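Please read the structure below before turning to the comments.
Note that this complex is displayed minus one protein chain, with the remaining chains in position.
Each chain gets a letter, A, B, C and D, in the order it is written, and its residues are counted from 1.
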Amino acid sequence: MSQMINHDIPDDHEIQIEKKFIPKDLDIDKDISWARINKDVLRSLDRPRPIFWVIFFAALALFSFGVYCEKYQYDNGLGVADLNNPQVWGLYIATFIFWIGMGHSGTLLSALLHIIHADWRKPIYRYAEAMTTFSLLTAALFVLIHLGRVWQFYYVVAYPNERWVWPNFSSPLVWDATAIGTYLTSSLLFLYTGMVPDLAICRDNATGARKKLYTFLSLGWQGTDRQWSTFRVTYMTLACFLMPLAVSVHSIVSTDFAVSQNPGWHITSFPPYFVAGALYSGCAVIITLFILLRYVFRFEAYMTMPILNKLIKMTFAIAMVWNYLNLIEYSTVWYGDNMIAKQQLLDKMTGTYAPVFWGMVFCSTVMPFTLLIRFVRTHLPTLMVVSLILNFGMWLERVQIITPTFGHSQYPWTWTSGWWPSWVQFGIVAGSFGWFTMLFMLYCKIFPTISMYEVKEMVHDQGKMLKAKKVA
Amino acid sequence: MKSHILALYNDMEEAALVLDELNTTKLPGFSMKDVVIKSPIEHPELSEKLGKRPVYVQLFTLMGVLLGPITGLTLVASAQASFIYQIRGGRPVVPIPPDMVLTYEFFILSGVLMTVVGCFIGWKLPGNRSPLYNTRVSEDKIGILVKAESSAIPFLHEVFKKHHSLEILGEEK
Amino acid sequence: MIIRKILFVFSLLALIVASFSINAEPFKAGGALGTQTIDGYNALGPQVEQPIEFPHYIHAKIMKINCMYCHTYARRSAVSGIPRLDKCIGCHKMIPEVRDRPRIKKLFWYWDNHLSIPWKKVHDLPDFVRFNHERHIQRFYFQDKRPVREVCGYCHGDVANMTTARRVKAISMGWCIDCHKKDHQISAVNLKTTNGPHDCWMCHK
Amino acid sequence: MSLNNLIKNWTSFRARRPYLDQYKNADYKWAMVIDLDACTGCNACTTACYAENNLPVVGKERFEKGHAMHWMRIERYWGEGESVPVDMVPDKGAQFLPMMCQQCEAAPCEVVCPVGATHHSADGLNTQVYNRCVGSRYCSANCPYKVRYFNWWQYADFAWPNPLELQLNPDVSVRSKGVMEKCTFCVQRLRESMDHAKTDGRLVRDGEVTTACAQACPTSAITFGNLANPQSQVAKVWKNQQIALEKDEQKKDENMRGYRIFEEFRTYPSVVYLERVRDLEA
Partner (left out) sequence: MATEKKMGVDRRDFLKVLGISGAAATLAGCGNTSIESGAEKVQAYVQPEDFVVPGNSVFYASTCTQCPSHCGVMGRVREGRVLKLEGNPNSTISKGKICGLGQASVQIQYNPDRLTTPMVRNGDSLVPATWDQAMTVIKQGLGKDSVISGEEIVFLTGTTSGHQKVLINNFLNNFNSNNHIAYDALSNHVGETVRENVYGYSNPVQKIKDAKLIISFGNDFLGSGLSPVYMATQYAHFRKAPRGTLVQIEPRMTLTGGNADRWYPIRPGTEGIFALGLANALVQHPEYDKAIPDEVKQALQAYDKRTVGEITGINPDAITHLVGMMWERTPTLILSGATAEGQKQGYQNAYAIELLNVILGNVGKTITAPTENPFPQMNPTNATYQALVNLNEQLSAKKVKACLIMGVNPIYTEPTFVGIAKNLKQVPLKVAMVTQLDETAELCDVVLPLLSPVEDFGTYVAEYQPEGVEIGIQQPLMEKLHPHTKSFGDVLLTLLKERDPKNYSHYPDYYSYIREAVIKSKPVFKSSMTDDDFWDSTLMNGVLHIPVKESEIKEVKINIADLPKAEKAPADVNYPFYFVPSIKADLRDGRHANLPWLQESPDPMTTVVWDSWVEINPKTAEEMQIREGDVLEVQSSMGSVTAQAYLFPGIQPNTVSIPFGQGHTSYGRYATNRGVNPFKLINPITDEKTGELALFATKVQIKKTGDNKKIVKDEGPTTLQQGRKLVVTMAADKAELSKEV
């Protein structure tokens, strides 16, 4: 016991410092009863605020429109998307990277912060992890949407066949498929494993069909000491796997570009740049969802302002990393002697796609500095708007990686100016947001969005510390 | 003839005292190995009192990370080698860097999968819950489940009661 | 559609497992339809109704007419072709004794009306596949001097035992590849072996 | 599919193309020479390509969107630099460039195709197998020459209203929507003549087969042939112009006109262009 007290002295300082800057009453109540936690969280599965249904049906409508667009495109060919010879990818691949990138901060919150025992992640990591899974699902959808012959997509899958043909393992697209598949499987398992104790709680409190579902999913979890110790080891091991995996996934996505010879893509710093961008956009989305869930599911007591504040700090830091890598990218091109890449960079900034570029600069480089303003950090509607702008900026970033490069490639004859995607592309992109929101909202309605057992652990540990202090 | 008995406690301290007492108790037909704690959160300090209970998950992980890359690389490389057309301009038929990338992904995938498999085996899941399960365990109570000879049950009952257990459940006969 | 494709994938998987264990064997005359070559790719096609029920067994088996006497284009063109009508008539004019049989009557009806017979395709490849009869005939019949019934029969089965022809092989890509992967002796004298080209643009262009 | 195969042939699986003397003992390596001094930009070759290879006429609206399917395009440039004054007079004429698939020996498109629909054939062609293509368009994205064309529409539905479809070349597939296509060096002609030569037990003779564009070209600016045959016209010109297939930077005399476009990207194209000549004193 005495050892523990000594250990806690630095923590005490930290708490003191925190107290100085953040009103304590806003943080999680240390004395909250465990039963109360169960009740609060389970209530979210039952009766959220009515706005939930508004969001859900809006998302459903958007998704239906996306499905209509995709059907139209499937029937008529990709021509309806107004893609053309140099502009072969358009918004589909841009949005694909956006969704892949978005998943990364879920892993950051759940895995990295778990490894370094950052306690504050506990109330929020679950939805971040869910977001990872669903954004990966959405991203995988874009791979299919953009294929010319979706119905032959299984050619990309490596399976022994009578034709004696295999996918081309040298293609970054196959790496992509493998990496995304691995990532999706791993984060799904990670999400699920971490959720099992909570599913058991749901099982113990649910009735009817839901009970059957939870009973099935919780696999008979009883919370025995053996289960807990196995769980601890497993969860930590998975977290250790997930961190490098997340880094490798977006690095591999970046090789789609960095491996090819196009000006503006053939850059060594692309992998870290992509990873930073991924974390950046992911953090912005986490802030958005934080505010949303906090309101919709009445999670004010758990998703507290200090946690949000930490998230904002993290977002700002990552935004700065991203900006740094962005600058690195441009300056290596600018000071390098690749004439074609330099031309392309100039065109990106001054050509027909300059609005996209400067839009990105405004949204992703200038906007994060507003996070330094206390009002923005504490006034949730404003923060919501800012986080959406950051997100939009990161989407623009992906668009400006793809479109200007195709529009100003090595081959001057095929340059395009003023290329603009058709409504079908926008419809499908919007539909993907609908699909993601719909899935995510559905998830939040069915599964506990806040990790109950971990919040219990958190208040237990902190309560213990307080008690220890009192003893001292 | 062995049977089960479960006692619920309000908090860890109380449960710890029970375990301390059980540890010192020498009773025929009862062993510390048969004591199981059920709790809503993890409880390292209670587990310590139960003695060493090894976890084998990481053995599976090791197996996964060893087998994954080897099978992955072999699969990829031999698929490339047996592809009916093999000539690709500018690159060898079996190129090292792409195969390394894929091997890496296989390494992680098989590591993750084997870990989860190991976890499920460690959990002995999916399985049936023991009849002596109380839903309050998943809420905020600590449960101590003991499996012992029927003869030892009354004594254990006494011990539990001594430490202000909220509820004691025994197997119905 | 997707379901069909998934089923297709699984059937292919089954096929590959089968094909691993089975080695192609030379052509065997006679026997049940589809078993004349044992290569694991037996896939008996439907019985196709033709305008005239052409008796291959009379021509090829009883009369012992070389396949290429009628299917004369096979050795110089990618398509083997259906025999031209005047080829049929050329012989049958000389055989008055069978003139009254219904099939021959029908044949002469087409001839008299100067119409071509609307035969139905029995061995139909997808439109992106281009099989070249000429090369196969040149290689195995003229160069290797194998019996014509075997050379044609490897793909078409033992037509000499059929009335109207019927597809007896899968004619799938794996089946083609399977043969192309095999070592073929260069000639009856030269014991060196070669195998068929693995160039996609040989068949798909 | 065996480990044995992998180990036994390891060195050959690790060989990279192109390498020195690669085609010395090979039967075929198809290559081309285009004399830009002879090319007048008349578009006869492109029309011949439409006729030979079943290229769809896409119509004005689709052409406007950039959906044109010309495998071969004649580019017309007014200058080499990056900007041009408004009052420029093109007093040295225009610069015409026939551009089609360069059949690179180390083609950037081949490496990135996820399904291997584009790969290299033994006779040095950069193949495109339509029925294998899933339409990821990565090859087009990675092609520095941008000579790959994607079927954005089901052109067969409208490009050949009856009876125009009777003109279609039965030796060439009509491509469905969603697949990539490109110049094939008229592979249907090559394969036919190679087959005939094989039947006769010989190799294809120089001049026996040529591409549709080379056949049509009124000024004979396009020479096509077998680079592996040192007696062929193409091989002679390559040698004369001191172009080596396996080099990405040619060391040649100043007054030699041969060059390959974008050699610095190490694509090792199979098409040699001969510089346009202008009498600058005229």
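Heads up, the rule we're going with is that a residue touches a chain if its C-beta (ideal position, glycine included) is under 8 Å from a C-beta of that chain, and two chains touch if they have at least 3 such contacts.
If you're wondering where the values come from, they're calculated on a predicted model, not measured in any experiment.
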**Asked** The chain left out here touches which displayed chains?
**Response** A, C, D
**Asked** Looking at the whole complex, which of D:Ala68, D:Ala122, D:Leu203 or D:Ala244 touches the chain that is not displayed?
**Response** D:Ala68
**Contact footprint on subunit D, counting only the chain that is left out** = 36-38, 40-44, 46-48, 50-52, 54, 57-60, 63-64, 68, 70, 73-84, 86-97, 99, 130-131, 156, 160-170, 172-176, 179, 212, 215-221, 233, 236-237, 240-241, 254-257, 259, 261-262, 273-282
**Message:** Suppose we count only contacts with the excluded chain; which residues of subunit A make the list?
**Reply:** 151-152, 339-340, 343, 352, 410-417
**Item:** Residues of subunit C in contact with the chain not shown
**Value:** 5, 45-46, 48-49, 73, 76-79, 81-86, 110-111, 114-128, 166-167, 170-172
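By our rule, only the chains that are shown with their structure count from here on.
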**Prompt:** Between B-C and C-D, which chain pair is linked by more C-beta pairs in contact?
**Reply:** C-D
**Asked** Could you state the distance in Å from the CA-based centre of subunit C to that of subunit D?
**Response** 36
**Request:** Could you give the separation in Å between the centres of subunit B and subunit D, each centre being the mean of its C-alpha atoms?
**Result:** 62
**Item:** Rounded Å distance, subunit A centre to subunit D centre (Cα mean)
**Value:** 44
**Fill in**
Touching two or more other chains in subunit B are residues 79-80, 82-85, 88, 91
**Request:** Enumerate the residues of subunit A that touch no fewer than two other chains.
**Result:** 160, 163-166, 168, 170-171, 174
**Asked** Where on subunit D is subunit C touching in the complex?
**Response** 119, 121-123, 125, 127, 129-132, 171-174, 184, 187-188, 191, 195, 198-199
**Complete:** Seen from subunit B, its contact residues with subunit A in the complex are 36-43, 46-47, 50, 53, 55, 57-58, 61, 75-76, 79-80, 82-84, 88, 91, 95, 98-99, 101-102, 104-106, 108-109, 111-113, 115-116, 118-120, 122-130, 133, 135, 137-140, 143, 145
**Complete:** The subunit C residues in contact with subunit A across the complex are 1-2, 5, 9, 12-13, 15-16, 19, 172-175, 177, 181
